[in-house]
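Have a look at this one.
As you look at this complex, bear in mind that one protein chain is not there, while each of the others sits in place.
Right, chain A next:
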Amino acid sequence: MMMRHCQLLQSSIRSVNHHHHRHCRQLLSITIRSCASSNNLIQKHPHCKAIHIAKQQQCRSITNQQASPSPPIQHHQRLTISRAAHLLNSLQLSSQQLCQHAHNLATFGEHSLHLNAYVKLLPLDDVLQQAQLSQDRITNGQRKSWLDGIPVTVKANVAVGRWWMMPSSSSAILMEERDNNDTNGTATIGGDCNNNDIEEAEEVYESDIAKKLLKECGAVLIGITNMDEFGMGSLGLNSGISSQDSGNHNHVIGSSNGDSKQAQLYLDKKRYANPIYNPLPWMHRLSMLQSQNQHYNNNDDPDQYWIEQIQNSTVQNPHGISDEDALEELLDEVRYWTQQQTHHDDDNSTNTKASSHDDYSATTSPLLSSGGSSSGAAVTIAHGSSLLSIGTDTGGSLRLPAAWTSTVGFKPTYGTFSRYGVVSYASSLDTVGFVTGSVECARIGWDCLSGSDRRSKSNDDDDERSCVDFNKSRDATARVYHDDRSCELLTSQQHQQQEQPTTDTTKPLANIRIGIPNAFSLHETPPLIANAWSAAANTLQNIGGATLVPIPESVVSSEWIKLSCAAYYVLACAEASSNLSRYDGVRFGLDVDLNDFANLDNVQGYEEYHPLSNMTALEEKISTTRVSGFGDEVQRRVLAGTSVLSSDRFHTHYEAAAVVRAKVSQSIERAFRSTAINNGGVDDDKVDVMLVPTALSFPCTLNPHLGDRMMEDMDPTAAFGNDVMTIPISLGGFPSISVPHDNNDNLDRREKDVVGLQVFGMRGSEDIVLQVANAINSSS
């Protein structure tokens, strides 16, 4: 397989001449050529379609909104952080009750709905213990923040102290201690090196963001969410964690001398990893069952509804469905669809049970992809088992799953939250952010998590001069950001102050200029998404009072936007291949036993895993570790990255991609108002934020019965095209938020027709971005 990928790469990536611009074009064609399906995606429509439709529909959308029949309880009507915090603060509900409910939902989601959203669900006792502490603070009036006592989850690539000491996104990749009777070795290395009594030391390996969320803000951790391995993938299919593993994440196959069966088992585990399923179809069904509940219909006080819901929550039935037969039937169907027919050791009794459901096989699979790579984060929010979920966004990893699960995905400016303790995929793009149920929740999350950041900043500056305090500023790239940001914040504050007097309270967005970039309007945009885009733009203009500004080709060039996708994959793969070098099996990486692999070349279907004959023993070990530890997608990207960094391709590929990146972010920057001030204050055509769709497609249907790839026509590189709307924003490090937009005028829409819209602004303009996003969110 390695060889095949090498060849594939070599055939697709050809060296080109030394002219930069030509390289960029070449680069595009190379990557696009390999992404067959995205090839026609990237074609610009001659006119800015969104604006056009927006004008046509200006009135219609508003009237239609009222005319549309009120749906049964919608999945977007989730428990918000502010409501939960209010219930906790008014002591109507205890944090233990709230977290117990969240834990019930999580357990139900994992065991009954088979969502695979968690790689680790904390034991209930641990959850309740945290909740108890929060509750004590709340009763004593010492609430740490709005998030105190609120159930949250954290993505698997983030270190969370004692609960998740070894951040990992793949079951197979981290070497664990062979002998558990030894002292916990990971802690020994992870702890402070000078500390002899590590056992007692509180200080374990913990990321800055987890520390802030759990220690400083007091949130209650429910579990660690699943993701695409190393954040690579946008469908949630590459989790690298198979069903055998879930719940027993750190399982390592013991060595058994020369048994090629063991080696096969290893590789199969990786092959048949379970996808992370979108809960929307089930949520829809559950809410229909819920609406039959008598007590709900009669109760229109949402506070009361949630108190009842939470107090009556059980592990078997956390959604409070009164018709238990209907629930059992639903779960039966879930079991039928999520059952993998082609599984190797598929001799479970469930197989016979599934056969009694022949009637399902006539219908299409209801299973949907959750989007990736922060799939688990979005799923836990969509399902309700946490109210804020930390994730990371490299090229759209928070925003795409948020769009597909109808949640809110927020990626702040690159470097806002320290990346320390977060497994690096592409260091220059990785951004820590979060998923929440609504923009209002995102605002609370942003205030809580960034607030302490701002406070500690002034202290940092003093120390920095004399010597580096390693514990205070652990992410050097975040520091750069903060230095830049202090100026930008200043200008944006002045900016706001100037305009405040004219603010009209009835038109909250009165002075905000919203750009609709022509360059993002692509021919392939499905009508539903184009409609949502224009409807949202309308709402902002008519209700919010914002000014819509079409951004012409001359400012944000579609040329560069088109190239950005290719540039992204070159840069991200290059950095990934470098960042993942550490998984060599010496300290980190799958702990393979070479004896198990020695005879594997005799077994059909596994020839490719045998090391080359001219390798030294160490190379053989490293090779086997990486081939069997990394998933296919990861190997593909590592190889691509290795290739573009090789000395004969560095200039033609990596450097060309870096040029594209600079051009893209410059051209987007030019459109924003904060930079216009520097350019002499002419800001007629400048904007504060831009509005674009998050994705150009709907969640794809998954059918585990089709075998290991889940989809009939799935090209491994096709998924690359999914990120075309999010990537340019990532390249520039701009803050961006994906907001679900419910198109109520479309009555016959399918469950999977969810649309996410993205609001993004200049670096450091999170406040305005959230303000605009909130207007979309609350109006739809």
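Everything below uses one rule, namely that a residue touches a chain if its C-beta (ideal position, glycine included) is under 8 Å from a C-beta of that chain, and two chains touch if they have at least 3 such contacts; residues count from 1.
As a convention for this text, contacts and distances are computed from a predicted model.
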| item | value |
| --- | --- |
| Options "Asn/Gln amidotransferase domain-containing protein", "Transmembrane emp24 domain-containing protein 7", "Exostosin GT47 domain-containing protein" or "Protein sof1": UniProt name of the undisplayed chain | "Asn/Gln amidotransferase domain-containing protein" |
| Residue in contact with the excluded chain [from A:A510, A:L528 or A:L594] | A:L594 |
| Residue, one of A:A574, A:I729 or A:V755, that touches the chain absent here | A:A574 |
| Residue among A:L93, A:I622 or A:A656 touching the omitted chain | A:I622 |
| Residue, one of A:T642, A:Q758 or A:Q771, that touches the chain absent here | A:T642 |
| Residues from chain A at the interface with the omitted partner, ascending | 157-159, 166-168, 174-175, 177-179, 182-185, 188-190, 193-194, 196, 198, 205, 207, 419-424, 426-428, 464-468, 470-471, 473-477, 479-480, 574-575, 578, 580-582, 584-588, 591, 593-595, 598, 616-622, 642, 645-647, 650, 654 |
